[in-house]
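Following: one structure in structure tokens, then a few remarks.
Other chains of the complex are left out, but the ones given are in their true place.
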Amino acid sequence: MPLYDLLFKPENSLVVQSRHARMGVEAINGDGFGLGWYGAMGTPGIFRSTEPAWNDRNLLEIATQSVADRVFAHIRASTGTAIQQTNCHPFRHGRWLWMHNGAIADFHEVKRDLALAVLPSLFPDIEGSTDSELFFFLALTFGLEQDPPRAVAAAVGLIEEVGRRHGVQHPIQMTVATTDGETTWVFRYSSEGRSRSLFHTVDISTLREQYPDNPVIHELSDDARLVVSEPLGSLIGAWEEVPESTCLVLRGGRLASHDFSPTRARAMA
Amino acid sequence: MPLYDLLFKPENSLVVQSRHARMGVEAINGDGFGLGWYGAMGTPGIFRSTEPAWNDRNLLEIATQSVADRVFAHIRASTGTAIQQTNCHPFRHGRWLWMHNGAIADFHEVKRDLALAVLPSLFPDIEGSTDSELFFFLALTFGLEQDPPRAVAAAVGLIEEVGRRHGVQHPIQMTVATTDGETTWVFRYSSEGRSRSLFHTVDISTLREQYPDNPVIHELSDDARLVVSEPLGSLIGAWEEVPESTCLVLRGGRLASHDFSPTRARAMA
């Protein structure tokens, strides 16, 4: 479907949320944004900017012109690191995209230990300075491209272990989405058990029955699924909250939900 | 074809030209750039940035992911007006795109008189401060959407008349391209008779015979045509210079060439 219908049209669209998020820790997510989508090539494209999403004309243009089967979109509220494209989500590695809502606690303290755990051959490809990108590289180190749930569990396990070694009480909180262009994995977890909000849409055919006149729903294909930090609208019955400590797997319109818990990092060796 | 193959791949691609133009007045065209293309919607999209084309990552991403039937691309060397998106080409009005290489001489002197000639209902839509955008609005005022060669001739006639009234010897020099998405009109003209360079590709089937192994040519469809300020490569026989005082009309792979000369502005009344 047209990206415009996702990013701009809904009552509580991502661009609206960039100014007035309702559920986020920050009401304003004006420190850049990013889009990742699968277009003409095997590898996905990313369009990232340091401007607020609400006033970036190029975002509006690209959203208006583009149709994609699978799109990642992110708005950023910096937790202190620089406002620069290389700190904007989604991050990319080959065919893979990654975005993260949350934070590694006391990142300044644990950054070096985490960076050293990144596979030496991947280390030089770290371009930015955020916890989210480093988390991605840890997941890649632990085999994201082979077994995403296992790799994310190991990365989170390491982050918790390193954090606790530095005296951090609740080392991580996260919702994470990652995809290879075919399957998407989404995680909700935090050390404290109070993660950022996460929702997915219910089955589209169910929604169509409930709202026969809604044009956005009408245009969505049967296997369309949205996974969002906040519902984009107020349709009762359209959105289902993802529970804590969960991994969703989305593929071809099917959605499976699994428990998620970090594994001890030594599993890596 | 993929935009990447036009903008980045050729030996003398537009992005290469942004650093080292060979034929331009300015060797460096680093004051922003723009793309216009016809995508999912009736109206074209425009992607414009104030950064040099050579270091804008989003340009590379979009070019890599996008395929278009018709694309306008422009690199800018400011002649003094501000470096801002609204001064970047192409300009858009409804379905129409416009880009200009050249200058209205002594623009500061003639700007007000030209602005007053713009149709009052169009005037408030002028967003930038360049001569090129004002030229576009004059062409729209004179009926660009109905009869482009006639409208451009009238606009140039007015620019020359106003310039001469202000004592300007050579009021305009230009290559201009404009399109409604179906047909493209390209103009080469200057008051002095020494316009910026302009080339178009010869028939693709001829080129294919000459260069059976060239991959770019191989991928181009039979009716592909490039019109450029500088040849993108050094293939002998591929590029033909557009003569002074000419209007090219391109539609569905066919190319027609007509004489072009400005008309007296009173034709407007």
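What to note about this one:
Going in written order, the chains are labelled A and B, and every chain counts its residues from 1.
We take it that a residue touches a chain if its C-beta (ideal position, glycine included) is under 8 Å from a C-beta of that chain, and two chains touch if they have at least 3 such contacts.
No experiment lies behind these values; they were computed from the predicted model shown.
Each protein chain is a copy of one sequence, and the assembly as a whole in this entry counts 4 such copies (shown in place: 2).
Assume only the chains that are shown with their structure count from here on.
Averaged C-alpha coordinates give centres for chain A and chain B that are 40 Å from one another.
On the chain A side of its complex with chain B, the touching residues are 2, 37, 39-41, 43-49, 57-58, 61-62, 64-67, 85.
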